[in-house]
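In this view, the complex is presented without one of its protein chains, the others remaining in place.
Residue numbering begins at 1 within each chain, and the chains themselves are lettered A, B and C in the order written.
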Amino acid sequence: MIIVLKPHTSEENIHRVENLVKKHGLDTHLVQGTGMTIIGCIGDTTLIDPRQFEIDTCVDKVMHVQEPYKLANRAFHPEDSIIDVSGVKIGGEHLGLIAGPCSVESYEQVLEIAQKAKTSGANLLRGGAFKPRTSPYAFQGLGLEGLDILCAVREEVGLPIVTELMSSKYLDVFNEKVDLIQIGARNMQNFDLLKELGQVDRPILLKRGLNATYEEWIMSAEYIMASGNENVILCERGIRTFETFTRNTLDLQCIPVLRSKTHLPIIIDPSHAGGKWWLVEPMAKAAVAAGADGLMIEVHNNPEAALCDGAQSLKPEKYDVLLQQVRQIAEVVGKKF
Amino acid sequence: MIIVLKPHTSEENIHRVENLVKKHGLDTHLVQGTGMTIIGCIGDTTLIDPRQFEIDTCVDKVMHVQEPYKLANRAFHPEDSIIDVSGVKIGGEHLGLIAGPCSVESYEQVLEIAQKAKTSGANLLRGGAFKPRTSPYAFQGLGLEGLDILCAVREEVGLPIVTELMSSKYLDVFNEKVDLIQIGARNMQNFDLLKELGQVDRPILLKRGLNATYEEWIMSAEYIMASGNENVILCERGIRTFETFTRNTLDLQCIPVLRSKTHLPIIIDPSHAGGKWWLVEPMAKAAVAAGADGLMIEVHNNPEAALCDGAQSLKPEKYDVLLQQVRQIAEVVGKKF
Amino acid sequence: MIIVLKPHTSEENIHRVENLVKKHGLDTHLVQGTGMTIIGCIGDTTLIDPRQFEIDTCVDKVMHVQEPYKLANRAFHPEDSIIDVSGVKIGGEHLGLIAGPCSVESYEQVLEIAQKAKTSGANLLRGGAFKPRTSPYAFQGLGLEGLDILCAVREEVGLPIVTELMSSKYLDVFNEKVDLIQIGARNMQNFDLLKELGQVDRPILLKRGLNATYEEWIMSAEYIMASGNENVILCERGIRTFETFTRNTLDLQCIPVLRSKTHLPIIIDPSHAGGKWWLVEPMAKAAVAAGADGLMIEVHNNPEAALCDGAQSLKPEKYDVLLQQVRQIAEVVGKKF
Partner (left out) sequence: MIIVLKPHTSEENIHRVENLVKKHGLDTHLVQGTGMTIIGCIGDTTLIDPRQFEIDTCVDKVMHVQEPYKLANRAFHPEDSIIDVSGVKIGGEHLGLIAGPCSVESYEQVLEIAQKAKTSGANLLRGGAFKPRTSPYAFQGLGLEGLDILCAVREEVGLPIVTELMSSKYLDVFNEKVDLIQIGARNMQNFDLLKELGQVDRPILLKRGLNATYEEWIMSAEYIMASGNENVILCERGIRTFETFTRNTLDLQCIPVLRSKTHLPIIIDPSHAGGKWWLVEPMAKAAVAAGADGLMIEVHNNPEAALCDGAQSLKPEKYDVLLQQVRQIAEVVGKKF
């Protein structure tokens, strides 16, 4: 941490601020330039709020130097984390290919989609049982009944299941039944929920908040890890920008950037990002070309009649064609599925 | 709702889409222009997801005409709502003046601040017991102990208390002890929590999400109202923009805009928005000049030693001077406290 | 400037980077912490691109400490600049009240508006002769003819005129005829134009770009000042945010923030920001309460028939009522007009 003092700060005040810093268990190192004095703070500053010093009348600004996360930090864990989801590996050279309907509607629906997606190459089944909706009047999902349908289809088809947890109320039942627990964008900073996920045995798929920075996103993973669960997969699903034609803007730069900052796997969800099915194919290929560790794609057997987000779902036939192209790109960049 | 068809859509397809609409219980009305056909959908479209129709190969776009909220809508409730918080009125000509420390640190601290703030004119006491922090390693608040301190100070000083609820786990204790339950920006779309607030007897202070649009914000109020609790106060606390010098950018246009869209009171929090104490005074005056129904301001007796957000806290003396100026502006715009 | 080296950088490399810095005429000061080395760079770093050092394989990041502007910097010019626009003072306690139609349409139109606005208290007349429009098919303004109309009305009514320059082609004619030359938001970083404004005798009204940070905005003022013209007034006209109900979001925090960073006056344009006439009144009052040095407001005698932006124009009668209220608020905050 670096504290920049205001020009013309007196010797007395410089020492006063130095002493404030030392009270927090840090060492200080003074840099005196032409009309500018800087205090370098040496020690573990992870736990210190820099804004505490900014209030001092002699302080101009405080700048953080160290990254505020540890367990998720690649600096302290240089190898890629490979997360095992009930036998399916994600990370390293292993692509996680998650497919399924936005909402669970019926056993028959999920079964048909799961069978076809598996044949195409998918290795995980998704489906929403609890749905976050901006309107209280919109379809909120089948709830526990939806979860049971997913379990029944898993039994039949053999794909581990991924579904979203919205409240700690259902933590135990998710821990028992769900292979990969998804936390949605709007709960990325529901800190109470994140802490409780530390108690869970299952890996967590942590979606990026609509406007989260990379650091905020990693800090949310750090919350889960610091609470006891180090099996976290990050999932980019588009960020909000000024463009209104698409639902959100997919940020594929996050792949190489996060790769450099953290050892956790990074999965891309092109369905939610664009919000239009015809954007899924080009963006899925781009994601794999950029080095993604997996894809989360909405597949629906009858998108026109979907209870939710049909507009962004691929039909199983299109998903099949897509995976063939994805496989070719994956080979070029050294990934497999 | 208006459905714009793609150019050169055949008569047959036009009728097909019309029938899709009718299946949802709506009437249709066809507008055929030069190379463009539009289907006007007549009826209650609040419950209909427009994206369902966008998937049709003949549909170019779907536009919503009606606002998706009802209980919060001024169109159906033309008078200003005046919310009673344990005897203190907020809304109409009544300004709610909430003051207190960011975090509850001790009984003595809260007592001193509360007494001084009350003398200056504050009519509600704030203080964080449970603190949402981006880092799992930062101070998370005193929890239930902090809540008890607030209650003890209320007993002594006679100001109703406002504090943030982060998890439904504590819903019962908040309902019993807290006069105005605050929901923070990061939980504005924690839909499960919003639904549970419908069961509570206490009024809710709903902070705007960091990048929520006005409609999303009102929809979150609608969630609470639709679940059974119509006593909601909206609180603007700054939105995220590209400016990094300030913590957030305070959006005062929200006051007249929300006034036109909803009957709920609107309070402004200039402390969190700017993140610097010297921005609070000009922005608080501006907020009242623009017609705000109240101010939420951090006041701390020793900001340099605050455990959290000292940089944005006013000392009681400065708060006192501010309220004198606020009173003059309030008179010009027809408000009082 | 501060250079943070990567962990475990060797002594040899530390010295190598120090020498790179010294080649730019700077002194260095080493801060060695636990697993982290920082090089403080002492001297004038205004002319140095920090990204030049970031490329080095041993450098983790480079942080600027000094502000990159000088002439506009309050640190080197502590008093408020008061700009004289053909006899009308703006800055300090003097409010500049600019009023007039979005576009110049006819002599009669401008004359009527100017006379009424002057009676209400306006001290400068605005009117667009050259109009920046996003569509090539939209009305582009009357051009030089519009400029002549403004000059004729100035002759008659006695208000100095403000109008927008879009191209250096008309620099000479603007320098001859226009009292205050406006540079629009979309040209805020038209660096070639900014440089040419340094050659002009007239003061410049520099509008903020749609997404400019405070620093970028001040840097554009610095361009003009460094080219020879120190009479610059800044004008906030709303920034782009995710909200689509309003045209832009007015950022009133810019007033106190810019006040601390620069000595240049700051004027607020609530008409363009909100894009709706009924937002002008509350936001104009808020701007003055927050300490603005002036207001730029669109006034039109027949907004329904305006060739451009009628939706955001006040009728002269409403402008008159507004200025009465503004006068009351101005008194509270120590301004006058």
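Keep in mind that, in the parts below, a residue touches a chain if its C-beta (ideal position, glycine included) is under 8 Å from a C-beta of that chain, and two chains touch if they have at least 3 such contacts.
This is a predicted model, so every value here is computed, not measured.
Within the set A:Ala152, A:Val173, A:Ala305 or A:Val333, the residue that contacts the chain not displayed is A:Val333.
Annotation: of B:Met36, B:Ile82, B:Leu111 or B:Leu171, B:Met36 touches the absent chain (contact as defined above). The residue touching the chain not shown here, chosen from A:Gln140, A:Asn211, A:Asn231 or A:Ser271, is A:Asn211. Residues 2, 4, 7, 27, 29, 31-34, 36, 38, 40-44, 61, 63, 65-66, 75, 240, 242, 244 of chain B touch the missing chain (whole complex, contact as defined above).
One chain of the complex is left out; on chain A, the residues touching it are 211, 213-215, 239, 241-246, 249-253, 255-257, 260, 273-274, 278-279, 282-283, 285-291, 325, 328-329, 332-333.
Those residues of chain C that touch the chain absent from the view are 46-47, 49, 51-52, 54-56, 68, 132-139, 166-169, 186-187, 189-195, 210-211, 216, 219, 222-223, 226-227, 240, 275-277, 303-304, 306, 308-313.
To be clear about the criterion, only the chains that are shown with their structure count from here on.
Over half of the residue numbers found at the chain A and chain C interface occur in both copies, marking it as a same-residue contact.
With centres defined as mean CA coordinates, chain C is found 31 Å away from chain B. The distance from the centre of chain A to the centre of chain B, each centre being the mean of the chain's C-alpha atoms, comes to 26 Å.
The multi-chain contact residues of chain A, meaning those touching 2 or more other chains, are 240.
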